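As you look at this complex, bear in mind that one protein chain is not there, while each of the others sits in place.
== subunit A ==
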Amino acid sequence: MSEKKYTLLEAVNLALHRAMAEDDNVVVLGEDIGVNGGVFRATLGLREAFGFKRVIDTPLAENMIAGLSIGMAAQGLKPVMEIQFLGFIYAAMEQLVSHASRLRNRTRGRLTCPLVLRSPMGAGIRAPEHHSESTEALFAHIPGLRVVIPSSPARAYGLLLAAIDDPDPVIFLEPTRLYRMNPQPLEDDGRRLPLDSCFTLREGSDLTLVSWGASVHETLQAAAALAERGVSAEVIDVACLKPLDLDTLEASVRKTGRCVIVHEAPKSGGVGAEIAASLYERALLDLHAPIQRVAAPDIPPPLYRLESYYLPDVGDILAACETVLDYA
């Protein structure tokens, strides 16, 4: 095991280098991703290593990037497109929903769409307006798409490689708040992680904490605080929001009988609602307390002076844990 440590951002970059080296069909395209290496530098060095034909600076039109990627993918390339921020993705929705997600289905497998859409997501980096969205639920609702959100450098590396391998379109969302946090040792061994499994980050017996993306960070801190009080919390990083690994979630909740779901996205219609509803369908009688959700309120992400109130913090998670622990 090498001792070199990587940030989540560097892990993304490492995976892109590896994927492009392994397969000539992998091309990377987006705004400012070539010469500039991406506004966060996620694509740094790719242009130098793989040339302008495979590392493509596009005109500034998100919908165009998506539509172009679909055409490339149908031709057997494996485009990895970048949308500079999730808040700018909405122009591309028709291409993603009406075409990328269903090209295989509508041609009965004759044409396919093995593209990956990478986009930074989430609040907490004092970014300008429209740069802090967490709208993963929009994509998790669409049949034919996969939605993946890594929460550590190792998972970013292994999940991104798996996403690029995958024969179907994958929405791969990278929490900007984690981009440069907590570098971790990482072996560039090309090992893929499964795209349809949760990751149990901490085992516990008293309650289950479920989260994904940047909120996993606070959720782990909450679990540590609970441990100091003698409460054993299991922490699950969902990581793959579509398809959702309900079996792992169900098994954990059956064991602990209590569940708190933590996400940065607005509460109504968030993926937390899907998880809670599914757990009620499967494990109602094993629950000792109603499932609680800790989420953003149904408001646009505030500009940065108030954004910390928007984000669930450790205290918010602990308060919800108390509710389920104290419930009759």
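Quick notes on this structure:
Everything that follows uses one rule, which is that a contact is a pair of C-beta atoms (placed from the backbone, for glycine too) under 8 Å apart; a residue touches a chain by one contact, two chains touch by 3 or more; residues count from 1.
In this text, contacts and distances are computed from a predicted model.
Not shown: a single chain whose UniProt protein name, out of "Pyruvate dehydrogenase E1 component subunit alpha", "Cytochrome bc1 complex cytochrome b subunit", "Na(+)/H(+) antiporter subunit D" or "ABC transporter ATP-binding protein", is "Pyruvate dehydrogenase E1 component subunit alpha". Touching the chain that is not shown, out of A:Leu246, A:Ala273 or A:Val314: A:Leu246 (per the contact rule at the top).
Across A:Asn105, A:Asn182, A:Ser205 or A:Ser308, the residue that sits in touch with the chain not pictured is A:Asn105.
Looking at subunit A, the residues touching the absent chain are 27, 53-54, 56, 58-59, 61, 63-64, 66-77, 79, 91, 94-95, 98-99, 102, 104-112, 143-144, 146, 166-168, 196-197, 240, 243-247.
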